[in-house]
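Every protein chain of the complex appears in place save one, which is left out.
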Amino acid sequence: MNMIFILFAVLLGGALLTFFSNKVSGLLRDIFFLLTVLAAGVFFYLFIKKGDTVSFSLAGLNLQWGLNAFGWYFSLIVLGLSTLAAFYALAYMRGKERLGYFYFNFLVSILSMLGILMSRDLVSFFVFWEIMTWSSYFIVIYNGKNVQRNGINYIIFSTIGAYAMLTAIVLVYTNTDSLIISDMITSYPQFTPVLQIFVPILFLMAFSVKAAMMPLHVWAPDAYSNSPMAYSSVFSGALSKMGIYGMIIVFVTMISYLPDSTWFKEIFAWLGAITAIMGTLWAVSQDDARKLLAYSSIAQLGYIITGVAIGTELAMLSALFLAVLHGLFKGALFMAVGAIERQTGTVNFTEVTGLIRKMPWTFIASLLAIIALAGIPPLGGFVGKWMLYESLINSNHYILVIAIFFASTAAFLYCYKFLFGFFLGQEEKEWEHVKEAPALMVVPMMILAIGTVVLGTFPGIILKPADIAMQSLGYAPTEGHLWSMSVLFNEWGDQVLLKPLVYAIAGIFLFFLILLTVKGWKTMRYVTTKDISSSGEVPLEDENLTFSINFFQPFMRAAGPVMKKRMITYYREFGKAIDILFDFTRRIYNGNGQTYAIYVMIFLVILLLLKNNLFG
Amino acid sequence: MGEILQYTWGAIVSFVLAFFVGITYMGLSRIVTARVQNRIGPPWYQNFFDVFKLFSKDTSIHHGIMHHMGPAFMMVTAVMSLLIIPIFNGGSFFTNLNFHGDLIFLIYIMVFGPLGMALGAGQTGNPNSAIGVTRGLSQIVGFEIPWVMALVALMIQYKTTSIVDLMNIQAETGKWLMFTSPFAFIAAVLAMLGMFRYAPFDIVGAPQELASGPMSENGGKYLFVMMSSGAVFAFAKLTLYVDIFMGGANNLIILVVKTFILYMIPVLYGIVSPRYRTEQSVRFFWGWPTLFGLLAILQAAFL
Amino acid sequence: MINDKNSQKIVDIIRNYARKHSLWILAYGTGCGAIELPPTMTSRYDAERLGVRGAATPRQADLLLITGYLTTKSLKRVIRVYEQMQDPKYVIGFGSCTINGGMYWDSYNTIKALDRYLPVDVYINGCMPRPEAVLSGFAKLQELIQDGKANGAKEYKENLKWYRDNQKKVITNWKMPEYNW
Partner (left out) sequence: MVGSPVLFIAVPLLAAFLIPLLGFVWKESVRILPGLVLLYLLILSVTLMGQVMQSGTIVEVIAGWSPPWGINLVFSPLTGFLTTLMILMGFIIWIYSYRFKNVDFHEAVKYFILLLLMITGSVGIVLTGDIFNQFVFIEITSISAYALTAFYKGRDSAEASFKYLMIGSLSSMFLLLAIVLIYSQLGTLNMADIALKAHLMKPEFKILALIFFLTGLGIEAEIFPLNGWAPDVYSQAPAPVAAAFSGIVVKAGVYAIIRVIFTLFDVSGTHQFLIIAGIITLIIAEMAAIKQERLKRMLAYSSIGQMGLVLVAFGIGTEEGIFAALFLMLNHAIIKPLLFLSGSYLVYHSKDKFINETDGMAKHIPLTSFLFALGAVAIVGMPPFAGFWSKWFVLSAAAHANMILVIALVLFVSIVELVYYFRVVNRIYFFPKRKEIEPKKPTINALIAMGMLGIFILVIGFYPDSVTGYLHSASHSLLEKGKYIQDVLSIGQSLTH
C-alpha cells in the first residue's frame, strides 16, 4: 500500500467521518475535522518524499501519482494555509448550520488540491481538478445568497475551462497513446503545428479560469465574496494557485518549445497586466470588504500571471514568491474580514468604523497584511514586487512594467480604504460593544501576517524551495546570482540588501517614535475622535462624521472611462442571445400529437429523398 | 559595531544638513512668494522660529496610537530616502546606504511615509483628514506614472537601476542626463510639481477647503516632526533630481545652487496658479507628463 | 541641570523669542472687524514680516483673534476653538465690541465684555481698528510674550470655574468635552 494512497484515504475517510459525526455531536465533528487536516499535513511532510511515484491502472488507463519539488512547493501554500484556515474555521463557523456539509467540502477540496499537485497523469489531474471545482462550488453556494447567479456563474466558467482541458487531454491522448504528463511533455515538440498551438491554449483556458484571468474572471468576485471567509482565504490564497501551477507547467514545458513563443508570452503577460489594472480599479470602487478583497485577489493573480508569462528566471522566481505571499496576506485579510463580520455583523465600509481600539489584534494583522499587499518595504510584498519589476525591466518589457506599476500604485487606494473603513475614523456608540475576535481566529491571521514580516527580511526562506522547484522545471539554479538569504539582485547586478535597510527603517522609526512619546509626556493627552476641530462645532454622540461614502469619487471620475462597462455584461448579452435560441428549440415540441406524426413522416420523407446521399 | 556607529554618524550629519537646507528653502520660498506679491515677507530664518515654536509647545493631543505614530512614519520616509540618495558625487561624503537600495526601492520607500501618515490622519476621525488623504493618494497615483516612466527610461537606457551608477555614468561621460534624455527630465520635473504639492497641486493641504487636510489634527510636536520631515524629504528629492539628471554635485555650493534652481520650479509655478480639482490634477498627470514619459521610454528603447 | 533656575530662564528666553516671532493666528472672523485682516496680511501692511501667519485649525494656532462682536450663539464656538488650541495660546480682542459691547452695548444677544469668558491678552481698540492698530496690537502681544507676561492660558486654567460659570450663564445648552490642561 503506497503512502500516497494512504494520504488520500486519510483525507477522504476524515471527510466522511466529519460529515457523519456532524449528526452525532458538534465537538466530535470539529475534532475529526481538525485531526484530518493536521494528520494530512503531518503525513504529507513526514512520509511522502519528493520523487516517489506510484503507478496503477484504472478502467484500462495507466495512471500515475507522485510528488516532485514543484508540486511540493505549492503544497506548502495549500497545506499551510488550509491548516490555519481550519483552525480559524472552527471559531468562525461556530453556530452556523450545515457544518458537516461545509467541513466535508473543505476537506475534499484540500484533497483535490493535493491530488492535483501529485497527479502525474492527465486523467487523474482532470479528475482532481473537477473534484476541486465541485467541492469549492458547493462551498461557494453555502451561504445560499443569490445562489443561482453566483454559483452558476462559477460552475459554468469552471466547467468551460475544465472541458477545454478535457479536449486537450483527449487530443494528447490520441496523439501520444499515453496519459503520463512527462510523456506529453517529451512528445510535445513532435506535435503537428496546429496541435502545438491548440493544446496549450486549451490547457491555459482551464488554468486561467481558476486563476481568474481576464476575460474569464467574472465568476471570481461573487465566488470569493460569497463563500464563508474561513474558506475564502483558502479559495483565493491556495485554490486559485492551482491555476498558476498549471500555467507554469504549460508555459515552461510547452510554450517555450513553440517555434515563436514570444507573441504568445506577450499576450499572456499583457492579459495579466490588464487583469491587474482592472481588478485594482474595481477593487478601489467597492464598498463591500469581501468584494474589495475578491477584486484585489484578481489583481494580485494578474501580477503572478504576468511573471509566469515572462518566464525569465527572475520573473518565475517572483511569480512563485508572490504566489506564496499572496496566500499569506490574502489569507490573513480574508480572515480579518471574517472576524469583523462575525463581531459586528457587517462588512460594509460605510457602516462600521473605528474598530482599532476594539479589535487591536485584527487591526495589526490586517495592517501588516495590507503593507505586504501594497508591496511597501520592509514587508514581504516588496520583495515580490521588486523582483517582478526588475525582471520586466531586464527583459525589455518597458510599457508592461508601467502598467504593472500603475496597478500596484492604485492598489494603495484600496489598501488605505480597507484599513480606514474598518479600523480608523470616528469611534461610534453603535460599535461600543464590539469585542476582539476569539483567539482561535486571531492567532492564525497573526501567524500569516508575521510570515509576511519575516519574508520581508529573509525572503531566502521561501526563495530556496522556489529555486529548487524551478530547477525541477529545468531552470538553472539562481541562488547567489539572483538572491541570497536577505539580498536581492537583478540581472544587471544591482542589489537590494534587505537587512541593513530594514534595520535602518526600524531604527529611524523607533528614534522618532521615542522622541514623540517622551517629549512632553506629561502634558500629552488622548482626546476622543469626537473632539475634533470641526469649526468649533461639537459633534453629538450619535452623529458620525467619518467620511466613507464615495470614498475615492474623484479618482473614480478620473479613471471613469475605462470602467464604463463591466466584462460580465457582455457575457450576459451573449447568454440572452443563446436563451432565445433555446426557447426557439423548445417550441419544436409543441405537445400536439398530429405535429409529431407529421415529424415522423417528414423524417421518413427526408430519408427517402436523401437515401442515395446517406446510404449506398 | 564600528560601521553601525559610522552609519549612525553619517545619518545624523546628513539629517542635520538636510534639515537646515530644507527649512531655509521653505523660508526662502516664503520670501519669494512675498516678493512676487509685492510684500517684504518674513526673514529667511522665519521657518526656524516656526519649527522651534512648534517643538516647544507645552501641550499636545493625539487621537490614538496610529495618530501618534503618523509623523514618525513620515520621518522614516524622509530619512530613508535621504540615506539612499547619494548627496555628493563619488562618495566624497558619507555613503550612507547608497549601495543598499536602488531606484525601485526608493520609489517604494517614498510612499511608505505618506501611507503611514494617512493612517494617522485617518484615526483622528476628522473628515477633513480623510478627504485630504483620499486626494493625496489619488494624486500619488497621478504623478507616480510619469515619474516612474522617467526612471524606467533612464534604467533601460543605461542598463542599471542604481543611482550611484547613473551618477558615475554622468561623471564619466560628462553629459547630464537632462540633456541626453530630455523627455525623461521633462516628465520627471512635471511629476515633481505633484510631488512638492505646491499650487495648483496643493489639493491635499488646501487650507481653505480642508483646513490643511491630513495635518488638521496635528499641533505642537507632531506638526514639528511633520514640518521637519517635509523639509528633509524635500531636500532629499531635490538631491535625487540633481543626482540623476544634473550630474550630481561635488560640493555643498553646487548642490545648493542646483537644488535651489530646481526647487524654484514648483514654487514659482505655484505662486501664479490657482488650485486644481482632484480629478483635474490626476488627469493632468496622465496627460502630457505621461506622454513625455512614453517619449522618454521610446527614446531610451530605440535610440 | 535643565531644572535649575538660570538655565530654565535661558530656555524660557529662547522659547519666548521663538514664540513671539511665530504667531499663527486663527481669526474668528464673524464680526465686521474681519474685513481689516486682509489688508493687514496683504502687501500694504504685510503682517508676515512679524512672523504672523494664518493657521488652518485650532490645533496648529497660537493666537485666537476675535474680530468684533460675539453673539451668544457664536460664543460657544469661540470657547470650543480656544480650548482646542495648544498651550501656549493667546487671545486678542479686536475692536470695541469685545471690550464693552461697543455699538451693541444694549443688544440682547451679543456678549459685552469678552474677558468674562476668555482670558484676553491684548485688546485692540477702535471701531474698527485700522491695520496699523492691529499691527501695534501684534507688537504689544509680542512684547508681552517676550516678557513672559502673556499667560492668559494659565490664568484660564486657574480660574476655570469662574469662567465656566460665566460661560454657562450665557450658553444654555452646555455640552462640551472636559477641559483639563
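Going in written order, the chains are labelled A, B and C, and every chain counts its residues from 1.
As a convention for this text, a residue touches a chain if its C-beta (ideal position, glycine included) is under 8 Å from a C-beta of that chain, and two chains touch if they have at least 3 such contacts.
These numbers were taken from a predicted model, which means no experiment stands behind them.
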Contact list for the unshown chain, restricted to visible chains: A
Chain not shown: contacting residue from A:Phe20, A:Tyr173 or A:Tyr571: A:Tyr173
Per the touch definition above, residue among A:Ile4, A:Ala40, A:Val123 or A:Ala411 touching the missing chain: A:Val123
Of A:Ile156, A:Leu440 or A:Leu515, the residue in touch with the unshown chain: A:Ile156
Touching residues on chain A - with respect to the absent chain: 58-60, 123, 126-127, 130-131, 133-134, 141, 144, 147-148, 151-152, 155-156, 159-160, 163, 166-167, 170-171, 173-174, 581-583, 585-586, 588-589, 591, 593, 595-597, 599-600, 602-604, 607-608, 611, 614-616
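Rule of thumb we're sticking to: only the chains that are shown with their structure count from here on.
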Touch-based graph of the chains, sorted into line, ring, star, complete or other: complete
More contacts between chains, A-B or A-C: A-B
Chain whose average C-alpha position is farthest from chain C's own: A
Residues of chain A engaged with two or more neighbouring chains: 523, 525, 527-528, 530-531, 533
Touching two or more other chains - residues of chain C: 57-59, 87, 181
Of all residues in chain A, those that touch chain B in their complex: 354, 356-357, 367, 374-377, 382, 385-386, 389-390, 393, 396, 398-399, 401-402, 405-406, 409-410, 412-413, 415-416, 419-420, 424-427, 490, 492, 494-497, 500-501, 504-505, 508-509, 512-513, 515-517, 519-520, 523-534, 545-548, 551-552, 554-555, 557-558
Residues of chain C defined as touching chain A within the complex: 57-59, 74, 76-78, 80-81, 84, 87, 175-177, 180-181
Residue numbers on chain B that touch chain A, as the complex places them: 7, 11, 55, 57-66, 68-69, 71-73, 75-76, 79-80, 83, 97, 99-102, 104-105, 108-109, 111-112, 115, 118-119, 122-127, 130-131, 133-135, 137-138, 140-142, 144-145, 148-149, 152-153, 155-156, 159-162, 165, 211, 216-217, 220-222, 225, 277-279, 282-283, 286, 293, 297, 300-301
